[in-house]
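Below you'll find the structure, written out as structure tokens, and then a few comments.
Here the complex is missing one protein chain, while the rest keep their positions.
Chains here go by letter, A, B and C, matching the order in which they are written, and residues are numbered from 1 within each.
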Amino acid sequence: MPDSSLLSSRKGDHIRINLDENVHSSITTGLEAYQFIPKAIPEINLEDVDISQMLLMKKLHAPILISSMTGGTPEAEKVNRNLAVAARECGVAIGVGSQRAAIENPALAKTFSIRAYAPDALLFANLGAVQLNYGYSVDECRRAVEMIGADALFLHLNALQEAVQPEGNTRFSGLLDKIEKICRELDIPVFIKEVGWGISSEDARRLASTGITGIDVAGAGGTSWSQVEKYRIEAPHRARIAGTFQGWGLPTALSLELVHAAVPDMILFASGGLRDGLDVAKCIALGATLGGMASPILKASVISEEETVLTIKEIIEEIRICLFACGINNLTSLRNNSSILVKRG
Amino acid sequence: MPDSSLLSSRKGDHIRINLDENVHSSITTGLEAYQFIPKAIPEINLEDVDISQMLLMKKLHAPILISSMTGGTPEAEKVNRNLAVAARECGVAIGVGSQRAAIENPALAKTFSIRAYAPDALLFANLGAVQLNYGYSVDECRRAVEMIGADALFLHLNALQEAVQPEGNTRFSGLLDKIEKICRELDIPVFIKEVGWGISSEDARRLASTGITGIDVAGAGGTSWSQVEKYRIEAPHRARIAGTFQGWGLPTALSLELVHAAVPDMILFASGGLRDGLDVAKCIALGATLGGMASPILKASVISEEETVLTIKEIIEEIRICLFACGINNLTSLRNNSSILVKRG
Amino acid sequence: MPDSSLLSSRKGDHIRINLDENVHSSITTGLEAYQFIPKAIPEINLEDVDISQMLLMKKLHAPILISSMTGGTPEAEKVNRNLAVAARECGVAIGVGSQRAAIENPALAKTFSIRAYAPDALLFANLGAVQLNYGYSVDECRRAVEMIGADALFLHLNALQEAVQPEGNTRFSGLLDKIEKICRELDIPVFIKEVGWGISSEDARRLASTGITGIDVAGAGGTSWSQVEKYRIEAPHRARIAGTFQGWGLPTALSLELVHAAVPDMILFASGGLRDGLDVAKCIALGATLGGMASPILKASVISEEETVLTIKEIIEEIRICLFACGINNLTSLRNNSSILVKRG
Partner (left out) sequence: MPDSSLLSSRKGDHIRINLDENVHSSITTGLEAYQFIPKAIPEINLEDVDISQMLLMKKLHAPILISSMTGGTPEAEKVNRNLAVAARECGVAIGVGSQRAAIENPALAKTFSIRAYAPDALLFANLGAVQLNYGYSVDECRRAVEMIGADALFLHLNALQEAVQPEGNTRFSGLLDKIEKICRELDIPVFIKEVGWGISSEDARRLASTGITGIDVAGAGGTSWSQVEKYRIEAPHRARIAGTFQGWGLPTALSLELVHAAVPDMILFASGGLRDGLDVAKCIALGATLGGMASPILKASVISEEETVLTIKEIIEEIRICLFACGINNLTSLRNNSSILVKRG
């Protein structure tokens, strides 16, 4: 059985490494190839642009997800609080990082408990899907959900991250059946997410058959978890293996397009390298319901609550201005509307 | 009611920022992808190349427009005078900057009054189209025209610029009808222009139905007005929003091609990032009647009258040499003649 | 008759130049254009990924070839020993450098004798094919094979390298017939390899008719032998000729694709610019049986036995992780499976 103090100190490492080292993928999201076609005559008023929507019975003021990030340490607790306050203030969705440490050691649960700060927010619990091959069942999923009063559960897929770790959990065989079982037994929606290498068409089709509610493609082009692990590994030859995978993965835009074509009726989120409101809006035009960000919001959250709020408001305003300048009033007109994008090159 | 001293000090800021800061779009005009196919045997004489034409009953010696720029401050007055003298000396068309400040405060009218210096020039008045949603009607348009003895009126569209400003005029709803009304009621031709983000096919088709006489696509690739505003905004998070839009807009070449295809009979001007006579000539080959420039001519105009004249003569000579080396005698043979261009890449 | 001390000192030069100078091709392998399509749900366990295979009756633990490099000097002897130990420890195939020096001077044979260190390894002897036009026959080939107890013989083709050398062996006429004769008379398999400029479709078809067992395309994008020779040539004008060919050759990926299409049943190895396990895996997906590397392994081998072993284990682990993250269990599923690659740009 893993040592939960190891798990939580790992989370501490993660924040530090994410802030201090070059953990960026060596490829780009592909979103930069898309450009909006503005309307010089928008024929609408900026004040009338409404980017709210209902999702899983919750009202979102903007199509933004604060991606699953952290928990388990005092530092993480502070980050989570700032994120939660910002989610509340800005009316956006939010996820916590993997709750495994707190499942192993319930004393850590409070570092994940953000519901108090964001009573109405759409809130996602988080566990590694691979844990279902290491003894986890619907019980642990339920505990994760209850721990934070979540509206839905993210099971994340991170095969490469596990593989580059010296003692990673690399038994991914038979996971589909186990995910199906969780979907059947858990009474709240299950979402699947990657952590930065994207979901392929085939993944999407196979996952769709398990009964999940949605997918966050979490593609390549932003934070690279093999890079993060590279900085945690001490043996130089092992670290170099991790470094070799810096360009790995399906770019976020490509993954989103593939998955959207493969499972057109699935709820899709897009994350991985989104850096501003234009990126979020592009993902929605390409079929996503929410755009998620981790790294840029983490950077704000270690400064202050206010900085976190301002950062998210900035993204929201960028989305609104983008829609305004394209003559689009609301998300329904934006979603799937790839006719407002041109692709260069 | 806006404070006209604010408006005119804003114009002062604009000149300074345009001269001192990086206000360049992060994308290119697309004109660089076009290359002329020279004729080694032009079979004409350079002295016979004639790039004059009649436009709105005025004789132009060269297909150049000094784009709408300024007015409202003493500095602007000097700039306008230098521009006007150069327009006269070189026989090119010229516009003034937005006259709203002088509409609000008639004492400022003299800073726009360039007719005295350029009695025969083709002269364009200028107002923001959006003002039609903020109380302006054909009266203000008439006053702007009369203020400078203009031959035509530019109504500019700048939705994004208004949107990134903390208190911008962002009600663009219903503008098409109001533009149509102006076209009907004003006795001189109305032209529509963007200010650096281009006109789309759909914009062009909708505008065509209002009765305007012409369109200046004013596309992306040159001066970026979100960048200009970025340097005027004090709150860092607001300034960052503006900065996010540095790559916004339809590149000038693309916008020109789209609009030309959408409304082939409309008089078209092209501006936004044109930097020499070759760019002007390319725009004409792609369907424009005039090529407009702002920033490069502004830089000359703050130096002296003579520098302004020399700068425009340089552009004229580049156009003439370009035509000569392509074996083309006049603008009629150049216009719409995209067979003399190759597109790379 | 050439002076074997010249030949062996040339080999000493080669190692030094390869380590100290820029001997890299100015073009790339083309492998960088390929990207794997990962499976977020691999549905396998990393521990079950098996990259072993049988080749020429030998068991290989990984599809890696330590490419033909050296021999003939004391320094080379040490390098060869470290390479041989690593081949044994890692279970990979290995070749020695051209054995001509030891054919001319049998006293040098021991610098090539690596069988003692790698009793079970798949081992390739090496001679320049062009020597068949300079007096060599099946006898010399047999001596080369016996000298090291080889399982197969590489005849290398290096026309450009010979041509840029002041006194290179540049009579390549009639070689095909002589290669055919060797294939008929030698009782072990004959493989043909280039040394860094690739094999074309036409080469492949012509070679196939000689009865060879396999081809190592050894394409451009890695070590450039015209560059190596450039640093050995003293006369500046001759050195510049060599330098002119830095971008010469068929890129490894292109050569592999051409040859695979031309002779689909031939055993193919790919080398030339492969730099990590991902490159090896890409070559196998494009049709190769083994991926070969010279320069990166040379660099490790001049440090120590242990460094050599670690370097190859790193590559092996990269291949295994790559397969795992693509949901592939073994080489049979990887080989020729270009559907797991996307090509960019």
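Methods note: a contact is a pair of C-beta atoms (placed from the backbone, for glycine too) under 8 Å apart; a residue touches a chain by one contact, two chains touch by 3 or more.
Everything quoted here is computed from the prediction, not taken from an experiment.
**Q** Give the labels of the shown chains that the missing chain contacts, considering the complete complex.
**A** Every shown chain touched by the left-out chain: B, C.
**Q** Quick one: say which of C:Arg16, C:Lys110, C:Arg171 or C:Arg184 touches the chain that got left out.
**A** The missing chain is touched by C:Arg171.
**Q** Out of B:Leu19, B:Leu46, B:Ala261 or B:Ile303, which touches the unshown chain?
**A** Of all options in B:Leu19, B:Leu46, B:Ala261 or B:Ile303, contact with the hidden chain holds for B:Leu46.
**Q** Looking at the whole complex, which of C:Glu21, C:Glu185 or C:Glu202 touches the chain that is not displayed?
**A** Counting the whole complex, the residue in contact with the absent chain is C:Glu202.
**Q** Could you tell which one of B:Gly72, B:Gly214, B:Gly249 or B:Gly277 touches the chain left off the display?
**A** Only one of B:Gly72, B:Gly214, B:Gly249 or B:Gly277 touches the chain omitted from view, namely B:Gly277.
**Q** Of the residues in chain C, which ones touch the absent chain?
**A** Interface residues of chain C facing the absent chain: 27, 157, 159-160, 162-164, 168, 170-176, 192, 194, 197-200, 202-203, 206-207, 237-238, 240-241, 244-245, 247-250, 254.
**Q** Identify the residues of chain B touching the omitted chain, counting contacts across the whole complex.
**A** Residue positions of chain B that touch the missing chain: 35-48, 276-278, 310-311, 313-314, 317-318, 321, 324-325, 342.
Convention: only the chains that are shown with their structure count from here on.
**Q** Line, ring, star, complete or other: which one describes how these chains touch?
**A** line
**Q** Examine where the copies chain A and chain C touch and state whether the two sides share over half of their residue numbers (same) or under half (different).
**A** Under half of the interface numbering overlaps between copies: different.
**Q** Using C-alpha centres only, name the chain that sits farthest from chain C.
**A** B
**Q** Cα centroid separation between chain A and chain C, in whole Å?
**A** Result: the chain centres lie 44 Å from each other.
**Q** Could you give the separation in Å between the centres of chain B and chain C, each centre being the mean of its C-alpha atoms?
**A** Centres of chain B and chain C (C-alpha means) sit 62 Å apart.
**Q** If a residue has to touch 2 or more other chains to count, which residues of chain B qualify?
**A** none
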